[in-house]
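A single protein chain has been omitted; all remaining protein chains appear in their positions.
Right, subunit A next:
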Amino acid sequence: MAIIPATWDMYEMFQAIFQAPTYHLIFEALLILWIIKLIFSKSYAPGKTVLTEKEKEALIEDWHPEPLAPDVPDDHPVLQAMNNNIISGKAEKYVTVRGKRCINMATLNFLGMVGDESIEAVTIKCLRKYGVGSCGPRGFYGTMDVHLELEDRLAKFMHCEEAILYSYGFATIASAIPAYSKRGDVIFCDEGVCFAIQKGLVASRSLIKYFKHNNMEDLERLLLEQQAEDQRNPKKAKATRRFLVVEGLYNKHGDICPLPKLIELKWKYKLRIFVEESFSFGVLGASGRGITEHFGINVDEIDLIAASLENSIGSCGGFCCGKKYVIDHQRLSGLGYCFSASLPPMLATAAIEALNIMERDPGICQTLRNNCRMVHDGLSKLSYFHVGSDPLAPIQHLYLTEPSADRDLDTCTLQKIADEAIKNGVALTLSRYLEAEEHHLPLPSIRVAVNAKLSNEEITKVVATIAEASRTVLCTSSL
């Protein structure tokens, strides 16, 4: 080819073009066509369908909006209970339901802190000083001296290194669990745990393994399964944290967890144990320190204790306590702590005063236990009910001895008994659940809450009234 001078360095290279094989030229031609097509094609976003006016009309035609509120019949037991059981005044030992003065066996005021005059006095004093709200989360202008004092007092009371204060009892454990357990971790959890724990488990996105309520063989079976799994994949097992979540005293069942056995399993299978003490704090143990004091177990054996201040303490909020390095993690990772306004200072003061009362007079817990035992013994003798709770529990669940197959029918029957009892001066309530969302729904029951302030005569009256009410309702309905 004469066009290219033979002396040039690239001469041979260009010569090669003209001797290129046909398949090569075809391939290159295809590529060039491809490039030309690329250059001239317009960009478009995939997956966007364009609807004609007619299609739009049809779609709008097809759409039937669901009602914002579900259609509930007017005689639904829950609606009736909400309309009928309206109370006036304070919900202390006696409560006024629809103008009728009743002994309060419904609210969870175990130690009688609600309605205590010394607590009211310090709360009003604090209200004058700080006003109502705290105006911000703890990390953002929301920390007052009373919050720090309450955390300090709770830690000292529970013999822990540190305590952290939440402003809502439900959010305490529901924030604490996802602060530690993440995707890829495993949580072993009792089937009978309360709704707050269940929400915490969901929020953690961990793998949840439920064992049968208070059944240690079932738990050990799951733990052995996990151990086998871990041995198969040791690399993964190294990065997997294993948690055990239980309640000290189960709200839904009224029984106590077998903590010594759980601790034994914890050390054997290398678990971290979280104990929810909302119902055992201020109740179990000689001075109300909860399940650890009840079993005489060192509090350091538990990795995290969470409890609500809304039951025994009669204030608002909740707390977690444990080792300093464990608890401090929540100050940045506990969502309920970081992103929610702190507890109103006056409620923190109320909790401090309640702790003062408990420390001044530890006998109050003993009185509560005596009352619980007395109520339990009295109720156990009733013919139409069986009592599912532990004699020491301040919540006694009354189940029908002969339940029907229909849950709603049983609920209605129990509600009638409760209504009858209110007429005769004893305020009762049913245990209520979000039935569709509970993991394991217990049978319907009347939840009798025991108060330390009750006298023996009052307890006798309560038992007699429940017996009378059940006889009235069940005998008339069976006729």
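The rule we apply is simple: a residue touches a chain if its C-beta (ideal position, glycine included) is under 8 Å from a C-beta of that chain, and two chains touch if they have at least 3 such contacts; residues count from 1.
Here, contacts and distances are computed from a predicted model.
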Among "Protein FAF1", "COMPASS component SWD1", "ORM1-like protein" or "Origin recognition complex subunit 2", go ahead and choose the protein name stored in UniProt for the chain not displayed. "ORM1-like protein"
Touching the absent chain when the full complex is considered, from A:21, A:65, A:99 or A:234: A:21
For subunit A, the residues touching the chain missing from this view: 12-13, 16-17, 19-21, 23-24, 27-28, 31, 34-35, 38-39, 41-47
